[in-house]
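== chain A ==
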Amino acid sequence: MNMLTEAQVENAIQPDSENYTVKMRGSNVCVFYGEKQALFDVNLDVRQNQVTALIGPSGCGKSTFLRCLNRMNDTIDICRVRGDITLDGEDIYDPAIDVVELRARVGMVFQKPNPFPKSIYENIAYGPRIHGLSNSKSELDGIVETSLQKAGLFNEVKDRLHEPGTGLSGGQQQRLCIARAIAVSPEVILMDEPCSALDPIATAKVEELIDELRENYTIVIVTHSMQQAARVSQRTAMFHLGNLVEEGPTDKMFTNPEDKRTQDYITGRFG
Partner candidate 1 sequence: MTDTTPTEAGSTSLHTNDAAKARLKARYAAERRFKWMGAGAVALSGLFLVILLSTIVTQALPAFRMNYVTLPLDLSAEQVDMENLSATNFSGIVNDAIMGQFPSVEGRQEQRALRGLVSTGAPTLLRKALESGEVEAGDTRQVALPLDDFSDLYLKGLVAKDGGREALAAAPQIVATDGAAEITFSDRSVVELAREAGAIEEDGVLRLTSGASSLLLQADGRIVKLLEVQAADGGATATGNVLLSDAPQVSDEAAIRIVETPESQRKFTDREIVWVDSLTAQGLTESRWNEIFLFSGASREPEMAGIWGAVVGSALTMLVTLALAFPIGVAAAIYLEEFAPKNRLTAIIEVNINNLAAVPSIVFGLLGLAVFINWFSFPRSAPLAGGFVLALMTLPTIIIASRAALRAVPPSIREAALGIGASKVQTVFHHVLPLAMPGILTGTIIGMAQALGETAPLLMIGMVAFIVDVPGGFTSPATVLPVQIFMWADFPEPAFQQKTSAAILILLGFLVLMNAIAVVLRKRFERRW
Partner candidate 2 sequence: RDQIRIVGSSTVFPFTTAVAERLGQSGQFQTPVVESTGTGGGMKLFCGGVGESHPDFTNASRPIKDGELEECKANGVTPIEIKVGFDGIVLSNSKGGEQVDLTKEQIFAALAKNVVVDGEVVANPHTNWSDIDEGLPNTKIEVLGPPPTSGTRDAFVELVMEEACPEAIEEADGCTEIREDGAFVEAGENDNLIVQKLEANADAYGIFGFSFLDQNADKLQGASIGGVEPTFDNIASGDYGVSRSLFIYAKKEHVGAIPGMEEFIKEYTSEAAWGPEGYLADKGLIPLPEADRTSQRDNAVALKGMGS
């Protein structure tokens, strides 16, 4: 807990500092895919109960950074991570740390919807089951229902909970994946373009949801939509070619960016 306070102190000098806690912190994060370096010395704080948006052109390393936060990169053989990333002050790359617990605490929604080839119900129930979050069938039913409701999918699928999740439309699938992530009650939710496959209404619903979730959870979201970043996030980080170009309060970023590249990107003059 000491570390947290230190972090607070450290961040207190920043102009926009209020009373916040750093939930996750990346220091000098470098990532390599084999020979190729994909991230260069990224330093970024994720504040608790805030939404942090990662923006930047395609291929700049947003997903890569996001995947570092719950060590999903471990699954890629050739991927190596250097630098420190902490969750509540603990180094998550510490060998003593438990990846499974970490991932339960730091949930993830992927860019491509990847429902399990199981029923909709089973898709959601899977997480709570493995983490032992429910003691009874009815409790589990409850979790499934609230998760689906939070993801704005419940009404569409309530009659077909036991049909395969893969039979849903693209957008429905993605919302299913969000519901699945919510179902395990993580502390931090990482979302890799969660709305890229959604229509405006579903998107609005998810954005609303994100805003709701913020009260209890910490959220990091990768998005291509400036509007979305502006709508949902409190802080925004701009990546470019593997570098963190700029980071700051969202409103400031969008109105008064410091970096030329950010400005160009936001105004669409980039390239």
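Quick notes
Assume contacts are C-beta pairs under 8 Å (C-beta built on N, C-alpha and C of every residue); 3 or more make two chains touch, one makes a residue touch a chain; residues count from 1.
For anyone wondering why these and not others, all candidates are chains of the complex that A comes from, given by their letters.
Bear in mind the structure is a predicted one, so any value in this text is a computation, not a measurement.
Here chain A touches, in this complex, candidate 1 (chosen among 1 or 2).
Taken together, the chain A residues at the contact with candidate 1 in this complex read 1, 4-5, 19-21, 23, 48-49, 87-88, 98, 100-101, 104-105, 130-133, 185-187, 215-216.
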